[in-house]
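The complex is shown incomplete by one protein chain, all other protein chains being positioned as in the whole.
Right after this comes chain A.
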Amino acid sequence: MTVEALSAAEGGTDAVASAPPSGARQVWRRLRGQRAALAGGAVIALFVLVAVAAPLLAAIEGQDTTSYHAGLVDSASGGVPLGTFGGVSGSHWLGVEPGTGRDLFARLVYGSRISLIVAFGATVLQVLLGVLLGLAAGLGNRFLDGLLSRITDVFVTMPALIFAIALLAVVPDGFPRPVLLMLVLGLLAWGGIAKIVRAQVLTLKSLDYVAASRLGGSGPWRTARRELLPALVAPVVTYAAILLPSNIVSEAGLSFLGIGVTPPTPSWGQMLSSASTWYQADSAYVLLPAVLLFVTVLAFTVFADGVRTALDPRVASRLRVGTGRRKQAKADAGSSGTVSPEAVASGKVSPDVAEPETASRKAVTGE
């Protein structure tokens, strides 16, 4: 949709001639071209599968997350697991936890559930809030815009981690912890997405087709629904894909600090925290959650970058350059810039379009 809309906005006959059959399919085609993104996607799919099948996997191994195995650790040496690589054996595929002898494979696969559920839930919440408030600010009058923008600024500048720690400390223990983590992360970190949506809305508002819709008598919400939301899909999806790994890291960080899920529920951050002193005595225990976290976050980030590229209209135009569909553009084929000079000259690319990208880059480096 987005690409169509933007192509339509560009208005050239060439663009119409080369218009893709459907937006989603085109995005998929572009994604398919990026091996790194595909690999990232495959890793994500695998982790989701593991998380969903955690009980099954643990059952196949024949272990659970909470049973203690006092016989598998050397009590006199501080509880270090007996055997190599942290006590790896046929019945404990990834070894056992020092001190308790709990099965690490079962704890890791169950731990992935917490990481993914919390991260997905928080991201959905952030996107919902961000889009809603961004739209309201972009479409509202000056007062509403000012108010919402300042509130957004406050949330963007607020040290979310510190605030999350404070919030998590005061909520009573009875409240289900994963839901709480989801809410806290979701309610605190929606500022970035709201800013991007507002900026996009302001740009789109001045475009002809939106103006036409409004002149045609549509109210602001109808315009938002029919004309703006479809155009917002690209930046929002891109930003959400970047938020997700950062939410995984936040959950792990909070669990690391001891205010995430309560024991004995396993979570990667919590395991990493317990493991941090064991790096010399039982390095396998530290490496497992650390590597898993690293791979997951890397996979999501690479995939997010792929999605961003696939949705980026300027990349789209460059691709067309590459395939020689626009004769005029041939001259630019050698240039490394993503924006063709004539596109800028003709005002087809508004400076605002660059915002999602720079904003998201900031978000990545800033986290």
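Operating definition for what follows: a residue touches a chain if its C-beta (ideal position, glycine included) is under 8 Å from a C-beta of that chain, and two chains touch if they have at least 3 such contacts; residues count from 1.
Quick note on the criterion: contacts and distances are computed from a predicted model.
You can't see one chain of this complex, but its UniProt record names it "Peptide/nickel transport system substrate-binding protein", from the set "Tryptophan synthase alpha chain", "3-oxoacyl-[acyl-carrier-protein] reductase", "Glutamyl-tRNA(Gln) amidotransferase subunit A" or "Peptide/nickel transport system substrate-binding protein".
When the omitted chain is restored, the residue from A:76, A:162 or A:215 that touches it is A:76. Remark: the omitted chain is touched by one listed residue; of A:33, A:55, A:146 or A:263 this is A:263. Interface with the hidden chain, as seen from chain A, comprises residues 66-68, 70, 73-80, 98-101, 169, 173, 257-259, 262-264, 273-274, 276-282.
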